[in-house]
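Dropping a structure here in structure tokens format, bear with me for questions.
Moving on to subunit A:
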Amino acid sequence: MQEASEVPAVRMQQLRKSYHRGNQEVPVLNGIDLVIEAGAFVALVGPSGSGKSTLLNLIAGLDQPSGGDLEVFGQELSVLSEGALARWRASHVGFIFQFYNLLPVLNALENVELPLLLTGLSRRERREHALAALSMVGLSDRLTHYPSQLSGGQQQRVAIARAVVTDPLLLVADEPTGDLDRASAEEVLAMLEELNEALGKTIIMVTHDNRAAQRARRRIHLDKGELREGADGV
Partner candidate 1 sequence: MALPLTYIARNLVARRLTTALTAGGMALVVYVFAVMLMLDEGLHQALVQTGAADNALVTRRSSETEIQSAVSRQDAAVIASQPEVALGPDGRRLASGEVVVLISLPRQGSGKPANVVIRGVSPDAFLIRRGVRVVHGRIFRAGSAEILAGAAVARQFAGTALGAHLRFAQREWTVVGELDAHGSAFDSEIWGDAQQLMQAFRRSAYSAVVVKLVAEPRLESLRARLESDPRLTVEARRESEYYEGQSRLLSRFILILGTTISLVFSAGAIIGAMVTMYSAVAKRTAEIGTLRALGFRRREILGAFVGESALLGFVGGAFGLLAASAMQSLSFSTMNFQSFAEISFGFVLSPRIALLSLAFGVLMGLLGGTLPALHAARLDIVASLRKV
Partner candidate 2 sequence: MYLPRLILRNALRHRLRTGLTVLGLAIAVLAFGLLRTVVDAWYAGADAASATHLVTRNAISLVFPLPLTHRERIRRVAGVRKVSYSNWFGGVYITERNFFPRFAVDAGTYLDLYPDYLLPAAERKAFLLDRRGAVVGRKLAQTYGWRLGQSIPLRGTIYPGSWEFVLRGIYDGRQPNTDEGIFLFHWDYLNETLRRNAPRRADQVGVFVLDLMHAEDAARVSGEIDALFKSSLAETLTETEKAFQLGFVSMIDTIVLAVQVVSLMVVVIVLFVMANTMGMAAGERLPEYATLKALGFRPGFLALLVLGESVLIALLGGLAGTALTLPAAAAFSAQTGTLFHGFAVSHTTMVLQLLIALGVGVLAGLPPCLRAARISIIAGLASLN
């Protein structure tokens, strides 16, 4: 992770994003300057509509900014074509969603294997990687279970395994505990902490949940599209 310590995970300058609603332009992010160093565990917090999910989507390469600069691990995202961006996401970003977003027709192992289809790995290698990822989240005994046969916490653990199976530098999590009970939420957060500390993954997490936010090493407050780094800031 030497390279990562030199290049920041995320660097943005005057990043702006606005949406069109009918003829009206609705600003969501109004010129954000922010640097997130590699290996950080950051919580993006703020009230509904503050723009934290939009910021996360921009960082993850799911959406394009309306203005300003955005570099992720030294890569200027706005210069990538849609296809190139898709490949970049596949190799650099792992996703964790509030509702897990597992494919219901695939079992746990197949869901974890899914992103590996975009790599050059052989069938056997894919299976080995997926098995390793699932054993890391403690679900080696649930390989052939379908999402509908798993609890919410288990589904989210499968989703985490899917997020790390390609060994990305960056994990983005949108309300990862939003749909979970307290115990499952704790498990998921502990897992994220470990991924950050033991494997050096940069984690950016959007959350409403105060307890979840406290587990991050840095909290960034957003309000009305602007940065309000809190007292417990950097």
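Quick note on selection: all candidates are chains of the complex that A comes from, given by their letters.
The rule is short, and it goes like this: a contact is a pair of C-beta atoms (placed from the backbone, for glycine too) under 8 Å apart; a residue touches a chain by one contact, two chains touch by 3 or more; residues count from 1.
Note that this is a predicted model, so its numbers are computed, not measured.
Enquirer: What candidate from 1 or 2 touches subunit A in the complex under consideration?
Expert: Answer for subunit A among the listed options: 2.
Enquirer: Spell out the residues on subunit A that touch candidate 2 in their complex, using ranges where they run on.
Expert: Residues in contact with candidate 2: 57, 60, 62-63, 83, 86-91, 95, 97, 99, 101, 103-106, 110, 113-115, 117-118, 123, 162.
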